[in-house]
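A protein chain is absent from this complex, but the other protein chains hold their places.
Residue numbering begins at 1 within each chain, and the chains themselves are lettered A, B and C in the order written.
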């Protein structure tokens, strides 16, 4: 997929950050108190850059937390309404630190479910990681396999763990046009605008900020001591209270050390990618990719350098340094 | 009143902490996952001690935040339902960092209201403090005047700023008996138990933990980086999200420096009072009172020593060191 | 003396900071890698302002640490060469956390010495503070009595604890002229320049930076986690390693809580004084003095306001806001 870390994620960040910052600078002039809701990936890299450069209030949103919670309820065959979860980490790599069914720990049910072949097969990489780290992770097996060194280094491993089901690029290519067409028609009044409440957090946020009825979301925010064993100032995905005053991140404390370890390997990449974009520093982009767990399992620094040079050449139209 | 800091507050802490800790140690055996809701003063001193000695989940509650918010709505003559506030600091000395009416800053209305004699007269000490620090404080003028050096050092100042309206001790003496009597009769079924929902946070907490519908309270919790310019591990009063999983404190960040300064003068006393209780250290109790802003404005260390010795003698029945 | 905190110290800071910053801005252009050695009071306020506004390397120096150590050696009647000390806190209020004679704790000798009237009398305020806090403080009794509320609130207390021996202003008035005259003559070659090595740290610093032979000094530097229970970014006086690369502050950790408490009451004033100077904010100056322990023991906020207004008027020639 290549939209979160790895060479693809880093370069997507290099292309996207300047655009997002321009939006922020416009907001500083036009609506300095408004809330920026960002849905664009690479989420952590983008939000980190925004938090470094502007005081515009912002939150990064994804549906992987509530989406995974629904999947988990499904795996253990209980109604979603009856599960409780407390999830924290970084975007696409947050951990179900608590997962409860009617007030009791539901992990035993999940370990049982994992034993059933048809369930394990649906989410191989996430169950493998849970087996060794002890916690379920928020992003799909397909995505997750890109953020760790283990499952994509050989053809055989890709076949076993990451059987391709669909190609993201093809989906995007096919999907965007009818999607944009529909929006255009809706704007022109040629088609009614449907008002079904989705499970996207943006809906809950607007509702709470307007009505004052509080809600809880998982948002991507600056780590100002929220997760105490991840680097200060990195971008973390934590539970947040939303009220009339906006987004208020909750204190999480230390992650279990193995979870923090996993997150740190990705934060390494994010930090250097942000530096590359903000300081227009090619070498920092190379360093970012040098610390990518999957890339570094395959290539030497010299080979990474060659690849990065090629990528800068190929993307010269969008990246001007 | 003498129940928060000062010689009275420190000694009340010395008497109360061992009792609270005994409750916690019982809970560790009997209900290790239960939530302790503490309403006993000295709030910050008690909660700090609890957080130092046990892992029992706990929160300290007071009604000064919502009570003051109601007063403020009243002072500016708008419905309570239409005000929004974000309050943080320490118990009895938290600041209305945001106070809004229908989405707009309501402080200008409050500054206007203060100019009216009948309103200023009702809350002299708090308005004096707001005049110089810029923020309204959560505890009543009567209480607040005990936490600062300014208003009680001479007879004249007491007359101007702290005209006595009632004597807390007399009220307590008169009130507790009929109160306990009524509870006894209710338990015995001789009188019906009324079920009117009060504005005490305990009610909201139980409701949210049982139904899963989130609410926001101000709770007294351990400062694990929540208010970044108050000492780590002190007890702070901050907005908290409450959900099925319990109390989740929100990150506040730095207080305005003048607010942090005021809080620190009180935290100095609290920290040493907690030390005195936990280490059974008379000298730390003396030091606590030596840093009490009001006491230190009146007495020399030597005089404080004499007073503290007398107090230990008088309370020897309850304090065994 | 009024040169450290209190109304005098705060206003001296307001007058001095702009001058020091101008020197720093010149250095940024002319010698960006040079080390600024500051000897001007109010030390903590000045250095804090410098650290907030410029990246110029700097250290604030005083002779109170080594001077007090010599006095202590004298009080316990042992050679200065045989004592070891580890001192930390803030300027003029740092604590002898360790004081040893030939490898053993020398505090018992000091407690003994204090019992002798002629020694106690020489340093009344410092011995009073040691009696209750347990640690000896670096600044002279005369100075120290200005930083705490206890000893100057009444005529009687001043007589008992702070018998005036000399008037700083008179001394300065009398001393500066011959001093400057001598320097002028030395520069003109009319008088030889004496090259006796003093015990001022500047001498040691230059020696170590030139020869590479390391030394230890106590320097006033930014608190970047050096003293962990004093506010981050405040100005602390801690042991520093000096080598060819310059000044390297050592990690101290937590001060004893009663020592941190004392320092915090002064840091409150410093922080707001720095804010006043940097933001040209009269109200912050008023707040600074409102938190001065001695001033707040004597005056109400309203009275402080009147005094501050008068001072701004009197110093209008030097303070332009």
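Some points to look at:
One rule holds in what follows: contacts are C-beta pairs under 8 Å (C-beta built on N, C-alpha and C of every residue); 3 or more make two chains touch, one makes a residue touch a chain.
Predicted model only: the values in this text are computed from it and were never measured.
Contacts of the undrawn chain with the visible chains, over the full complex, involve A, C. Contact with the omitted chain, checked across A:18, A:67, A:212 or A:231, is made by A:231.
Of the listed residues C:159, C:248 or C:302, the one in contact with the hidden chain in the full complex is C:248.
Among A:123, A:222 or A:271, only A:271 touches the chain that is left out of the view. Contact between chain A and the absent chain runs through residues 128-129, 131-134, 148-151, 153, 157, 161, 228-229, 231-232, 257-258, 260-262, 264-265, 268, 271-272, 275, 283-284, 286-287, 290-291, 293, 296-302, 305.
Although one chain is not displayed, chain C still touches it through residues 84, 86, 98, 100, 103, 212, 214-216, 224-226, 228, 239, 241, 243-245, 248-251, 253.
The rule is simple: only the chains that are shown with their structure count from here on.
Contact with chain B and chain C alike is made by no chain in this entry.
Across all inter-chain contacts, the pair with the most C-beta pairs is B-C. Relative to the C-alpha centre of chain C, the farthest chain centre belongs to A. Two copies of one chain, chain A and chain B, form a contact in which over half of the residue numbers belong to both partners. The geometric centre of chain B is 35 Å away from that of chain C, both derived from CA atoms. Taking each chain's centre as the mean of its C-alpha atoms, chain A lies 40 Å from chain B.
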